[in-house]
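Of the protein chains in this complex, one is absent; all others appear in place.
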Amino acid sequence: MSSKKVRGNPGLRRGVGSKTTDLDEIMEDPPAGDWLTLRSDQLLEWIDNAVYNVAETTGMREVVNRVTRPIFNYGQRFSPHPLHFGIMCCAIEMGQASAPDHDIDRLGLVYRSSPRQCDVLIVNGPVCEKLRPKLKTLYEQMPEPKWVIAMGECAISGGPYWDSYSVVAGADTFIPVDVYIPGCPVRPEALMHGFLTLQKKIREKEPGMFLRR
Amino acid sequence: MSEKSELGIMDIFVNPMKVTMKQFFKSTFGKPTTVMYPLERRDPPPTYRGMNAVIWDLCIGCGICAEVCPNRCLKMKPVELSDDEQDRAWYGSHLAKRKHKPERPAINFGHCMFCGFCEDYCPTGAMTMTDFYELADTNREGLIYPARSMKVDLEDLPQLPLTNYMMESPVLDVDPCIGCSKCVDNCPTNCIIMDVGPQDKTLKSGKVRNVENPYFDYTICIGCSTCVKVCPADCLHMEPISNSSSSGLTTEESPTEA
Amino acid sequence: MTLFDACRIMAEWTVKVLIPVFEFQEGLFPPFSNPAGWVADWLATEGGLDTMAWFYAVNIAFMIGMTNLILVIHLERKVAARIQDRRGPMLSFRSLRELGEDLSGQAPSWKFKKNYSGIGILQNLADGIKAITKELIVPAKADKFLFTMGPIIFISSSVFLLALFPLSDRFAASSAPAGLMVIMAAFSIAPIGVLTSGWASNNKYSMIGGMRSAAQLMSYEIPLLLSMAGVFLLAGSFDPVVIVEQQQASTWFFGLPMWNFIPQFIGFAVFMICILAEVERVPFDLPEAEAELVEGWTTEYSGIRYMLFLAAEYIRGFAGAAVATILFLGGWAGPWPVPPEIWFLLKVYLILLFWIFIRWSVPRIRTDQILVLGWKKLLPLSLINLLIVIFMVEIYPYFTEIVNLPEVF
Amino acid sequence: MEIKELMQELSALKGVSNASMIRDNVVKLDIDKNSSKEFFTKLRDDFGFEHCSLITAIDNQPEFELVYHFTSVNKSVTVGSTDMSVMMEAHVFLERDTPTIESISDLWGGANWHEREAFDLMGIYFVGHPDLRRVLLPEGFAGHPLRKDYVYEIHEEEW
Partner (left out) sequence: MAEMWISMGPQHPMTHGLWTLKVKVDGETITDADPELGYLHRSVEKMGERRKYFMNTTLTDRLCYASSTTWTHNYVLTVEELMNVEVPERAKYIRTIMLELQRLASHLMWAGAYMPDLGHITGALYFWRDRELFLNLLEVPSGSRLLYNYIRIGGVKRDLPDGFVEKTERVFKLFEKRLDEYADLFENSKIFRMRTEDVGNFTAAQAQNLGITGPNMRGCGTKFDLRKNDPYEIYEEIDWAIQTREAGPGYSDCFSRYMVRIDEMKESIRIIRDCFKKMPKGPTLASAIPVRAQGEAFRRTEDSRGEALMYVVGDGTDRPYRWKIKSPMFTTISACPHYLKGYKLADIPAIMGSIDICIGETDK
């Protein structure tokens, strides 16, 4: 598949390359005059980097990752809390999925209204030009690690609104999307299947929590 | 309905709790309504519009499904047919005559909205919709289903008549026709034949001779407008069924092209 | 034998093991390891033993509280699910096998079906683990110091509650004579944390949530304490042990126990409404009213901070139910074959179950309505209750002395 | 009330032409742009059309056409056995260079956003409107997309 538009950068999310790992630069002492004005967050960052480098060189990082990775991964994949955010038709099915007949609570999914407490952003409808900056903000407000599910055709590619002047051609043009669920609207069962797919992806791809970079 | 005065202070919780208690005992000692999806599933009705499947033996590659798709998610892609498939095809005889490769629909499920128009407007009933809906994938390329991946084989094929659901059929404007017979080669149902034209024509070179014109068999025309698209001389156009004459040939009364 | 005595014995054993260890250390590098010797000396004293015993007692109380917390959360989720005709979390113990596979480096087996066919108590574990891994966000314009202090105030004051109430007269981490006063004081600290974190978040929803919490505190705290005053008057003490013993001692017709909720029914009703407001559960969860204030005062908190808020609210709920049990339901009093601690927990869980039913049966009340309720209805009612108790305790006995009246109370 | 009487009474008003009945309960007429406000005021006060259903703007290249639909909630005509509520469809034609007309949002509160929408998507200016902003499109959007001469790029994915 070739698209004219640039897709979201996959490295964007994990912050790959945003922080330097150059040993000299990190271990360098702060300038002499700065000792007095050293702020606690800088100190913490410095300690963080130092610990990381020690762990890296001694091989401790591998050991710790080996143990913590499966445990943290377990928590992450069995308790994905989606954002309570509805755009269009699929939002109704998202709500219907928590109805007694489908009961998405069985899979440990609890809809949270604040983006700060969410792991999964479900884009469930067409993203219009007016909405795009807001959705981007919502995505940025969510704490790491976070995932995005494009639910339904409108969120995947614009769907029925492919020739509209105001609908963005898919959510992955501005945020990285992990799972695409086709359907118009997506059945609640298909949404659950999407979450199981996400679970599989987390188990395979998600790095351990310790010094995640 | 009860009026305000009837509600006492105890109705803050007594009345609502009557309902919830009842439900609690009902679903604790009975079975809750929940259908536990990964363990058990509720079958959609037979009419359910899920993922598409194409019965290749019935498909004639007319492209009506691509035409009526409001999302343009369906495209006709050229495919290589094996000899067996060629033999089994219901319209195999017509396919053999066509000059270009046979085409079959491929669907990008990243665009499809499962409206069912392709199924409804398919003149042979080759396009069907299954009840499969678990299409989630981790990348968008995985949502593109090539033509061959949607092929299904049925043991006993439904024998459906060719139906013109498009409510339109091609009409010839005789004057510009150059008799190239491209429409005949491309017609998926073989409803066009070339025959002697109504009158002789003066060509550009000055010669006068009779140019062969296409004649349409409207009983098996499906209104796919392939002939209109391939016509190099723009001598064909689509008209609603009621306007086109049943004899097959239109002469002077074509209103728009004059 | 009380909990403290048991802990004292455990402490003695521990000290017996620890003192040689410290003494051995002392001899290793003389100038540097002298403090080890001081510790060994201190452990050998009575004070050291007591401290050690307190350490054990508090830890046991904490662990019991935390176990109950998980049970309460699970109970809430499951009962709510049954009320709503569904099944609730179903994460099975089989999912731990996936964890084992990952830890041992085996190839993953994909059996989603088997992961979701259990009782779901592991769901709380998964939620907790996930919360630890989440990024902690401090909003750019937030007051960083207060933003971090808010959860600390809220959570520490809630966990502090766990150490304060006794499970029985012999099973208590603390036995202050003013026990219930300390509990109520600890209860009242939390709204400060709410207000602090609501204000520091620099978010209008959070701030309104914090303000509502303060307003709610003003309206329910006075009737709450007044309704408790009746019990204190009757027992003549703030000590939970004395209060429960008084309830055990007083009997009714046919020798049935007359727990406080029978003579002081008004007080009991007022107390139940107020404690529901105190622990901020539906219908009084105004500070985190989801419909209008997104998540209320916790809107800006992420990760483990938020999870601890949630846990602390359940701890407060548990503590509130325990206080109600002590004050009105006779505490650990109950027939013999069942131990008193179990009786106590049973009563607490009964109240919690009632609250869960209330929570999932009624809508949320409005801010002005709770103020009206608090000031105009509950306050007079609690005063009436107080008058009744004063009549019972002071006036009626006084008359029984001068006039020949049956001794009812 | 007879619908024909209503039609005659309406067509007697200033600036009204081409009155006709398109259904048993619907009167259709053309209004002159300059006397439109006067007509609408009378329509509300004297004829009892208390509900403004819809304001449609059509780009008839070159001129614009505004179509007003009004409903009378309380008045009805008897057709056959049913009481049908009376509707009125009014057409106003505007020139392309000066697509302005007097606002009726002070007469019908419900017309307020219909006028804003017509301004937003078609670029009709309503004189006297209290708050003539874009309603559906973001501030700063260039052009009026429902005009026939508005062109935009359609991104069709290739696969």
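Think of it as A, B, C and D in the order they're written, each chain with its own count starting at 1.
One rule holds in what follows: contacts are C-beta pairs under 8 Å (C-beta built on N, C-alpha and C of every residue); 3 or more make two chains touch, one makes a residue touch a chain.
Predicted, not measured: the structure shown is a model, and the values here were computed from it.
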item: Visible contact partners (per top-of-document touch definition) of the missing chain; value: A, B, C, D
item: Selected residue (touches chain absent from view) among A:Pro115, A:Pro143, A:Pro176 or A:Gly194; value: A:Pro115
item: Interface with the unshown chain - residue positions in chain B; value: 1-4, 6-9, 11-12, 15-16, 18-20, 22, 33, 44-45, 47-49, 68, 70, 113-117, 120, 129, 166-168, 240-242
item: Where the unshown chain meets chain A, residue by residue; value: 83-89, 91-93, 95-96, 98-101, 113, 115, 125-126, 128, 130-131, 134, 138, 160-161, 163-167, 184-185, 187
item: Chain C, residues in touch with the chain not shown (by the definition above); value: 80, 83-86, 204-205, 208, 211, 282-283, 285-286, 289-292, 294, 360-369
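FYI, only the chains that are shown with their structure count from here on.
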item: Winner on C-beta contact pairs when A-B is weighed against B-C; value: A-B
item: Chain occupying the most central position, where position means C-alpha average; value: A
item: Centroid spacing, where centroids are CA-atom means, of chain C and chain D in whole angstrom; value: 64
item: Chain centre separation (chain B, chain D; CA means) in Å; value: 40
item: For chain B, residues that touch 2 or more chains besides their own; value: 32-34, 36, 38, 72, 108, 111, 144
item: Multi-partner residues of chain A (at least 2 other chains); value: 1, 100, 103, 106, 157, 162, 196
item: Pairs of chains found to touch, sorted by chain label; value: A-B, A-C, A-D, B-C, B-D
item: Residues on chain B engaged by chain D in the complex (per definition of touch); value: 72, 75, 108, 111, 144
item: Partner chain A, residues of chain D touching it in the complex; value: 137-138, 145, 150, 152, 154-159
item: Parts of chain D lying in touch with chain B, wherever the complex brings them together; value: 156-157, 159
